[in-house]
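Have a look at the structure below, then the notes.
Only a single protein chain was left out; the remaining protein chains are all shown in position.
Here is chain A:
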Amino acid sequence: MKPDLMPNNQKPIAAKTKQKAKKKRSDRSLGYMLIAPSMILILIIAIWPVFQSFYYSMFDLRLNNPAKSEAYVSYKVNLQTYLDNYPFLISSLEDELDEATGKTKSELEAIKTNLEKVDSELKADGELSSKYDEIDEKLTVMEPISEELAVSDLDKEVALDLEKAVTDSSEQLRELKSELKNPEDVIGLSSSLKDSVITPNFIGLKHYKENLTDSRMWKAIQNTTVFTVISVFAELVIGLAIALLINKAFFGRGLVRATILIPWAIPTAVSAFMWKYLYDGQNGIVAKAFAEIGLFDQMTDMLTTSTGAMFAVIFADVWKTTPYMALLLLAGLQTIPSSLYEAAAIDGASKWKQFLKITLPLLKSSILVALLFRTLDAFRVFDLIYVLTGGGPANSTETISILAYKVMFAQTNFGEGSALSVIVFVCVAIISMIYIKFLGRDLLNDR
């Protein structure tokens, strides 16, 4: 504080601090108000799903199986499915009973009483019984039934009884198959009836245990690591070389800058398809060029051998993202004052020495930031490989994201897929923690 300001400040100092405190308080409430919408959106749309993924990963969740299509922690019964099948099963059994004789008849008799016994058990519960009647009524007039009404909680004992009764009856009916008049009917109805019992599909960490001992998962991790390390390293070296070379005044600078932005700007899926054309075994010019310089024996090797395919995806990735790397590093280079180089030159330092002693240390944080973003991007690679090779040939380019996608959407096994995606998340978190340790708090510092 300059001394000449002192007299001015002395008198109203109390008022000023008061004002300052007030300003601080209003700043704070305004600040929280302004960030609230963004924070709420981020919490709901980005952070909640990660926790939910973890939750799903502990369930045997399969979207194509109605009894496992949601995460159930308790026993439930789907009365709609139940009533869609039970009355018809009973009447079919009665038909069969009319025709049957001897041992078959007594066995059918036993099945029927068994089923009727659990049916009465179901109706013994007051709340369930009223729902039972309501759904039954709606089914007869073909009214739509909401999910909430159809699925209700069930006592564990009743649920186990019900499950045992329907499973047993289905098995017994299958054994009696040759004796029956319309075996398909009763067997079909009894097995559909099984779907009405919803048992908890909580399985704890089983998916993780299975995944961590699955060779396909480890192969995918290995592929992802190979892809990430090689492509990011190549991008760093080539990107740094380009940045050093174009860090000078030259004619057509804007045009060059625009050119190197185009691969970055084009959708990855589109560029991947473009490379698929260039790598094609019959008419791909790049495949032909590589075969001609002896990189591959035959043009077709590029996408049909495992090393060829891995090379192909890495090459396409390097082409697409090296420009981005070069731009980041170029911006870092331009913040290094040229006086440092002049001083070094006067002291007789060679170009190489200048690079090692000035450029690299001053560029360190730029390099680390660029590496962080690129490593994370490469580790979660999806579009490029999905379009270019689909993970093939023989899973040789299948990365962990591709594997998780396939498990979730091709096998509709959301539980296991979620476990895989949590593994991806954990890997990404570990990678960023390592980088941030090196970067320190540099990344978030104010000004």
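Assume contacts are C-beta pairs under 8 Å (C-beta built on N, C-alpha and C of every residue); 3 or more make two chains touch, one makes a residue touch a chain; residues count from 1.
Throughout what follows, contacts and distances are computed from a predicted model.
The chain absent from the displayed complex carries the UniProt protein name "Carbohydrate ABC transporter permease", chosen from "methylated-DNA--[protein]-cysteine S-methyltransferase", "Carbohydrate ABC transporter permease", "(Fe-S)-binding protein" or "Thioredoxin".
The omitted chain makes contact with chain A at the following residues, 24, 26-28, 30-32, 34-35, 37-39, 41-42, 45-50, 52-53, 56, 63, 242, 245-252, 254, 256-263, 265-278, 280, 282-283, 285-286, 288, 319, 323-324, 327-328, 331-333, 335-336, 338, 341, 365-366, 369-370, 373, 376, 379-380, 382-383, 386-387, 401, 404-405, 408-409, 414, 417-418, 420-422, 424-425, 428, 432, 442-447.
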